[in-house]
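Here the complex is missing a single protein chain, while all its other protein chains stay put.
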Amino acid sequence: MDVKPDHRIGKNAMHLALFGPDEVNQEYIKDLRIQGFVFCQGKTGSMETNKIVAAIETAAKRNGVIENDVYRETHALYHAIMEALHGVTRGQVLLGTVLRSVGLSFSVVRGKPYQSDAEGEWIAVALYGTIGAPVKGAEHEAIGLGINHI
Amino acid sequence: MDVKPDHRIGKNAMHLALFGPDEVNQEYIKDLRIQGFVFCQGKTGSMETNKIVAAIETAAKRNGVIENDVYRETHALYHAIMEALHGVTRGQVLLGTVLRSVGLSFSVVRGKPYQSDAEGEWIAVALYGTIGAPVKGAEHEAIGLGINHI
Amino acid sequence: MDVKPDHRIGKNAMHLALFGPDEVNQEYIKDLRIQGFVFCQGKTGSMETNKIVAAIETAAKRNGVIENDVYRETHALYHAIMEALHGVTRGQVLLGTVLRSVGLSFSVVRGKPYQSDAEGEWIAVALYGTIGAPVKGAEHEAIGLGINHI
Amino acid sequence: MDVKPDHRIGKNAMHLALFGPDEVNQEYIKDLRIQGFVFCQGKTGSMETNKIVAAIETAAKRNGVIENDVYRETHALYHAIMEALHGVTRGQVLLGTVLRSVGLSFSVVRGKPYQSDAEGEWIAVALYGTIGAPVKGAEHEAIGLGINHI
Amino acid sequence: MDVKPDHRIGKNAMHLALFGPDEVNQEYIKDLRIQGFVFCQGKTGSMETNKIVAAIETAAKRNGVIENDVYRETHALYHAIMEALHGVTRGQVLLGTVLRSVGLSFSVVRGKPYQSDAEGEWIAVALYGTIGAPVKGAEHEAIGLGINHI
Partner (left out) sequence: MDVKPDHRIGKNAMHLALFGPDEVNQEYIKDLRIQGFVFCQGKTGSMETNKIVAAIETAAKRNGVIENDVYRETHALYHAIMEALHGVTRGQVLLGTVLRSVGLSFSVVRGKPYQSDAEGEWIAVALYGTIGAPVKGAEHEAIGLGINHI
């Protein structure tokens, strides 16, 4: 099955998260760039939600997906991260507080998913990994996607 | 990029939802069955959350993914659906009540994601589609995944 | 096992809800009155949360547990009901919207649970019953307790 | 006490909501325009959350605060409205579903609250009014503010 | 009033929590075992939600209510605990984070509440105690019940 990126920013972001920086196909990466998307991939794991947020924000800034000193962009990314975390945590955006931990592959993708130029740029944050007790193997998969205009 | 199903039930379910009943590769479907997974795919759209829940439950029962008359199985599926809806709605599991609508491709996958036999069967519900105002085009993508033991 | 009411308003309210208007022991009822508690018991079932709220409010007013025309008392009761519903619904205070229904026995108890007179009167709402799919038998038990000063 | 608008978009929006279209001082309105803010004021009341959302969206579009056909702008406004509704509903974004109703004065303000041009335009939605039982007088005040980049 | 256990797993669990390990009648305990229920009782108190979760999990494992090394069983118990905590916390599953503390009596009961063998085993977690400011006496009662298939 030959998977190619298209204008659907969320689907692309989820593809990057599902396969992670190690497994993702380089052809896919190249095609995504050709289509005008800017993005990064990474991995993070913690019992502290704030560390997950910080890891994604840092990766997005270091890789030029969002501008470092513009609050507007940080604000757009922050809300996309929080929305993605709702999918992972499913109810209360809490990890260690309720005795659970995550190990996540993430992606942040920025680009124009709509045909009309007036719709401008959007940002998607996708998360894929495991959530569970802080014990090896006592965990199942979790997924989240957050999308925002930027 | 050649995507194949493996023991990761959530990743498989999300793959089925991302590509939907129309786009999914038949090779992938066959491989998934060979690995012992039982599953179904479908599409549903509504402003009423209860209709989304009903559509997924009906599909899972009609396709033999869960047993019709065993409450235990309905209970496992119901919670997996609700968890997946948290990812799609990101905060309040409400659609029309807060003036928004979804159009979703979904999958329900059942099988054994863990090596140990003691872990038994699990069920995954994956959702992919769009959420937004009840106006064509005023919407963005949304994703959800719920996993439960069954 | 001989259960008697004491100053613990929440435990008393839960006892009334667990046994309901039909099963509760008349000795218990008498003892509760002797201790100065005012209360009512009832049953209600619906897929609509607002009907559950209305049934409890109406019972409390008709039985003189709260005063009819004092908003202050309605406000205290309303929040106690909402808190009890959190226990029953466990996440989203939604019933039919997420395709589920409840059948509940309830109690509303008013009195002085604290020794100090300055602590005044409090109100407790207890709920006990079943929650589940709108199909006979496809349900499990649920419990909620809300307590407020009045 | 002489209240004047300044760059704080949220404070300005809340001022407009607190005083409403009838009580607000025309001098304040003029000063707000001079500072470059675009805005509208209105009133809405309902037991249905979706009607509140629709009333605010319609007012913002009719008064040119957001562009009619650009989803990006509707998306920014929608999330600001939802955030403001969190302040009004304090927990569950539900009205009639939990047997309560609101009567609200609202404002939508658009402009540049930050000195740096890179921060661009933001939008603020402020709500002020009453929430309570659907009975005259059985209600207390409620306030909400939502802010988003646009 | 002579209270006896019956097939209602939630009611039984709540009875054990309401009376606690110290007050519960030994006849009740014996009857519960005769009916095939496996269970444990305990006490825990903390400002940290994760410690409450850990105390209940540990008690359930030590007393053989769930199997130590089977994630499936831990998963079922974890969700039942979280649901019970919703009843205790009524909105946000937070304790010390919002400056409050709990002192709880708990029970975990496992057995077959349904007549049909196909429904298998279920697990109930009941909590009863006090919640309030971390100051002696500044607290009121709280209750929670979570039920899950196992």
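Each chain gets a letter, A, B, C, D and E, in the order it is written, and its residues are counted from 1.
Heads up, the rule we're going with is that a contact is a pair of C-beta atoms (placed from the backbone, for glycine too) under 8 Å apart; a residue touches a chain by one contact, two chains touch by 3 or more.
Since the model is a prediction, treat every value here as computed from it, not as a measurement.
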Option from D:Gly10, D:Gly103 or D:Pro134 whose C-beta touches the chain left out: D:Gly10
For review purposes, identify every residue of chain C that touches the missing chain, sorted by number. 67, 69-72, 75-76, 79, 114, 116, 118-120, 122, 148-150
Even though one chain is hidden, which residues of chain A still touch it in the full complex? 48-50, 53-54, 57, 71, 74-75, 78, 82, 85, 92-94, 97
Please output the residues of chain E touching the missing chain, sorted low to high. 91-92, 94, 96-100, 132-133, 137-140
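The rule is short, and it goes like this: only the chains that are shown with their structure count from here on.
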What's the call on chain A versus chain B, same or different interface residues, using the half cut on shared numbers? same
Going by the average position of its CA atoms, which chain sits the greatest distance from chain E? D
Hey, how far is the Cα centre of chain A from the one of chain C, in Å? 44
Note: chain E sits from chain C at a C-alpha centroid distance in Å of 20
Per-residue overlap in chain D, given as positions that touch at least 2 other chains: 71, 75, 91-92, 94, 97
